[in-house]
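Only one protein chain is missing; all other protein chains are in place.
Chain IDs A and B follow the sequence of writing; residue 1 opens each chain.
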Amino acid sequence: MAIPVVYNLRSVRQRWNSSIVAVLGIAGTVGVFVAMLSLAHGFKATLVASGTTDNALVLRAGANAEMNGAVTLDEVRILQDAPGIARGANGPLVSAEAVMIAPFPLISTGTDANVQIRGVSPTALEVRKTLKIVEGRFLQPGLTELVVGRNVAGTYAGLKMGSEVRFGGATWHVVGVFDAGGSAFDSEVWADAHVLNQVYKRPDNIFQSVTVHLTSPDAMQQFKDKVSADPRMNVDIDREVNYYSKQSQTMTSIITTLGGIVAIIMAIGAVFGALNTMYSAVSERSREIATLRALGFGAGSVVFSFTVEALLISFVGGVVGCLVVLPLNGFTTGAMNWQTFSHLAFAFKITPPLLLQGIIFALVMGLIGGLPPAIRAARRPVAPALRGL
Amino acid sequence: MVRVDGSGSASSLIHVRGLDKKYYRGGEEIHVLQGLNLDVDQGDFVAFMGPSGSGKTTLLNLLGGLDVPSAGSITVAGDEITHMSRGNLTEWRARHVGFVFQMYNLIPVLTAFQNVELPLLLTKLSKTERRKHVETALGVVGLSDRMNHFPRQLSGGQEQRVTIARAIVSDPTFLLCDEPTGDLDRKSADEIMALILTLVKQDKKTVLMVTHDPQVADRADVTLHLNKGALVEASKLEGARLEGTRSEGVTSGGAR
Partner (left out) sequence: MKYSTLILANLFRKKIRLILTLGSFFVALFLFGMLAAIRGAFNQGVDVAGADRLVVINRVSLISPVPLSYMDKIRQIKGVKYITHMSWFGGVYQDPKNFFPKFAVDVENQRLVYPELLVSDAEWNNFVKDREGAVVGASVAKRFGWKVGDRIPIKGDIFSGNWEFNLDGIYHGKDAQQDESQMWFQWNYLEERAKDQIKGRVGWYTLRVNNPDDSGRIAKEIDEKFANSSYETKTETEKSFATGFVKQLGNIQFLIITIGSVVFFTLLLITGNTMAIAVRERTGELAVLKAVGFSDRFILLFVMAESLVIALIGGGLGIIASKILAAVHNPIPNVLPYFSVPNQALVMGFVLALAVGLISGIIPAIGAMRLRVVDALRRV
């Protein structure tokens, strides 16, 4: 029969000031751990949300990013006739786009950040069905008008709805705001592709990328095969969602690596804290422990009892850590997307599985910090301890 | 019937033969018990006395299965405990021994009821059955109205009574008491001794008690002294003193 758990519960409560130390140590570590993971998760989610499975991205062969791409007007025309492409009211849902970056001052620091500017075709909204205009209207072709993603106005200065802004040598009007469902597009500024190329004095028959909307995700293979087989085409085709998923890798690995280093070091510190707390608990309660063993509770019960106590403390620590970082959920921050060289706004994303990971991490730390002292408690000679020696 | 000369029969409740215990302190080998014999029957009340360091506590630890001898045998109710494994010894202890310590050794975060209940948790009794035993035990020691108090809310004497209740609650074969009145004032000490005597007389409990208090030892049936590693009856010690052997000034009322 086990030592009653009420013994551990009450003992922890009585020695609360040293239990608090272990709790806080574990809470801090779990907090940092969950925060880091949710940062990486948020970054990745933002990028992954940018692509859908029924859109395909066409880039020049060998280009690994839109900015490096070059698809000619002739190739665009061939794409428009390819099988598998959905058709809208005004023709095939193909959007040939010019992508570049321009510096705008960040509201948060006042210094410039590179913003991704996308010159789009009139079909852009139809191609990307997950985007919706939430303020104003879509831009009209042929004019120096802009529609911006919902994160833009809050991140960069001078790009609010209705503002007039100068860049590239021309004056532009922000006529609308679109919501892209928390994806990379929310950090972009869109203009008419032809107008953009003119203003930037770029050749008007070359586009950085082409996005097509397929009839269904399964149509991808048919589309890809037909286009790749055509000798006039020098392109790479990938599902939009895969392209964005690959983009997230560099930044995600930076955050995870650095965050991982910090979390592991902190975890070691937290385990030390837990060990300290439990060792001193065993030391202070050596007479009680000896009494229990004299009464007939075996070594196994003692080990189990103190391990449970350590797990209780670490569980509380884990919960506290999770609760403390929970308000971060949805907090928007920004970082540079190394692949596009442009600034990307994204939010911390804390999910239940992430929180569960945090709790498990806490329990593991509690186990490591609780087992050695528990074993020591069971191995102390009973007789001298009975007399308080 | 208590004997120390090895002449008791194997049918005694506690049967000790040729007990040796040596240990090492600071590099020296100390032979604290040598060739000790003891026979105790059910219902006997034995007091152990002796100068500090004479090995009384060591003897108690050995009898209670908290320690193993260097040589010799200890048999209790037919079980030879000297070669039992640690695990078996723990179980044996739970079933056969009731401990009463000088420092009470109650768990401070548990109530009197919960402290007394502890030994029963090692049995297969149901919650209701346990409750019955605990209430009975607390009733015997006269603390029924303090069941839900914590040790810090009890006086020294009351704490010791809880310890006694805990010691008897599982109806052990014998009670081992290590200076049970050592920390109490005269009045409380008397109360505790009266309680123990009741247990001996009315419930035929077997009690082995270490004490340094002659008035306490007086209440026992027999007082034994530890001398040169073995047990000697008090009256015989008187004789040994007259023969010129050194000893502490101990008087004993002799066997009762």
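By definition in this document, a contact is a pair of C-beta atoms (placed from the backbone, for glycine too) under 8 Å apart; a residue touches a chain by one contact, two chains touch by 3 or more.
The model shown is predicted, which means the values in this text are computed figures rather than measured ones.
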Considering the complete assembly, the absent chain touches shown chains A
In the whole complex, of A:Pro92, A:Gly136 or A:Gly168, the residue touching the missing chain would be A:Gly168
From A:Pro4, A:Pro92, A:Pro122 or A:Gly334, the answer for touching the chain not displayed is A:Gly334
Cross-chain touch to the chain not pictured, restricted to A:Leu9, A:Val48 or A:Ala63, is A:Ala63
Across A:Val21, A:Val48 or A:Ile78, the one contacting the chain not displayed is A:Val21
For subunit A, residues touching the missing partner are 17-18, 20-21, 24-25, 28, 31-32, 60-65, 67-68, 100-103, 106, 109, 111-114, 167-169, 200-201, 250, 253-254, 257-258, 261-262, 265-266, 268-270, 272-273, 275-277, 279-280, 283, 333-336, 338, 341, 343
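Everything below uses one rule, namely that only the chains that are shown with their structure count from here on.
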Here the gap between subunit A and subunit B, centre to centre from mean Cα coordinates and rounded to Å, is 67
Residue set of subunit A touching subunit B in the complex reads 1-4, 6-7, 10-11, 13-14, 287-288, 290-299, 382-383, 386-388
Subunit B residues touching subunit A in their complex are 57, 61, 64, 66-67, 86-87, 90-91, 93-95, 99, 101-103, 105-110, 114, 118-119, 121-123, 166, 178
